[in-house]
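All protein chains but one are shown in place.
Coming up: chain A.
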Amino acid sequence: MLGTFSRQLRNHPALIPLFIFIGGGCAMSLTYLARLALRNPDVCWDRKNNPEPWNKMKPTDQYKFYAVSMDYSKLKKEGPDF
């Protein structure tokens, strides 16, 4: 399969940017899915040992990529401990 691929690329070198962009796009979508699966605090893989993963976050943890108007460094835990 790799032989066919490299033969095609040698015969039509203009296709190289196409592969770069398609490959980059696939890599980005796969990494985003992996980030969602592994880092998203709403996702619970292990119900017995880690049933509420969102509770492990500190008040200043930011999961979103870009927070428009929220200053995370000033947040504190609101409710009482028990």
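One rule holds in what follows: contacts are C-beta pairs under 8 Å (C-beta built on N, C-alpha and C of every residue); 3 or more make two chains touch, one makes a residue touch a chain; residues count from 1.
By our rule, contacts and distances are computed from a predicted model.
*Asks:* Would you kindly match the missing chain to its UniProt protein name, picking from "Signal peptidase complex catalytic subunit SEC11", "Nicastrin", "Exosome component 7" or "Cytochrome c oxidase subunit 6B1"?
*Replies:* "Cytochrome c oxidase subunit 6B1"
*Asks:* Can you name the residues of chain A that touch the chain not displayed here?
*Replies:* Within chain A, the residues that touch the unshown chain are 41-42, 51-52, 54-55, 57-64, 67, 70, 72, 75, 78-82.
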